[in-house]
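Have a look at the structure below, then the notes.
All protein chains of the complex are present and in place, except for one that has been dropped.
After this line comes subunit A, so read on.
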């Protein structure tokens, strides 16, 4: 149980990079981008092939991210230059990427056990970390509840911190502000002499770069790459974004990116809790994901409406009381 929780936090942090990518396309650019299902695997495929081929895992990971960025550019170009509806442009790219991913991998599944990955590299840099971080748990006498290793948690924490900080920084530069405004009011941005098509293409590239980076990390975390790894990825990303917004969201960009990261972790925790239920099987998870997204979309709306109704009733009651009070006063004056 406790191991499952740490596992959930670990994968929550890894998938958070993907969720940040989905946040850029879905929320900032208002572009429902289904490329994600494909580009996630592209990132993983490129990284896996390069790592198995003996490349440096860091270079392999970054190459995977770049491949995803190119896929994002293409989706953006399909939409802006080809005038294809965003949803359709994404689906076309996703389908095309399925074949391309198989070409890259050469086989549907690449095992990567005992390969040098980003995680093993980082853990060799951080030797002795486990011995240090276990101390507080030992002092509190809860060593049994400590995670078996801190390496993945620590390295993912560092990576996600860097990604989040960079993204926060970029979104507040002039170019970042323009990117956000493009999703908010495109014709306004164009009237201030800006090529909005360029910004959409760049934004899609950035979004899918993060998605592919996440895919590359997941492959190394899981120890294998699979061509079907990306199925339903967009919904998982969306679930993270929406849960994050509902539970932790605030207006400011810095808070929003944090909320997305926390949302991703929250999703993984819900997911692993659901898996603890005997009745449910791993194959039910897509259904559960869909249900999580639906409830995250519907429940807040529903709560708001109920709240408004309650307040309306309350104010009516108050008004009635006040009126009665006045009548009483009136009568006593008479």
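Simple rule for what comes next: a residue touches a chain if its C-beta (ideal position, glycine included) is under 8 Å from a C-beta of that chain, and two chains touch if they have at least 3 such contacts; residues count from 1.
Criterion: contacts and distances are computed from a predicted model.
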{"item": "Among \"BatA domain-containing protein\", \"Putative ABC transport system ATP-binding protein\", \"Electron transfer flavoprotein subunit beta\" or \"Amino acid/amide ABC transporter membrane protein 1, HAAT family\", UniProt-listed name of the chain not shown", "value": "\"Putative ABC transport system ATP-binding protein\""}
{"item": "Absent-chain contact - pick from A:185, A:228, A:306 or A:324", "value": "A:185"}
{"item": "Selected residue (touches chain absent from view) among A:173, A:228 or A:315", "value": "A:173"}
{"item": "Contacting the left-out chain in the complete assembly, out of A:83, A:114 or A:193", "value": "A:193"}
{"item": "Positions on subunit A contacted by the hidden chain, ascending", "value": "170, 172-178, 180-181, 184-185, 187-196, 251"}
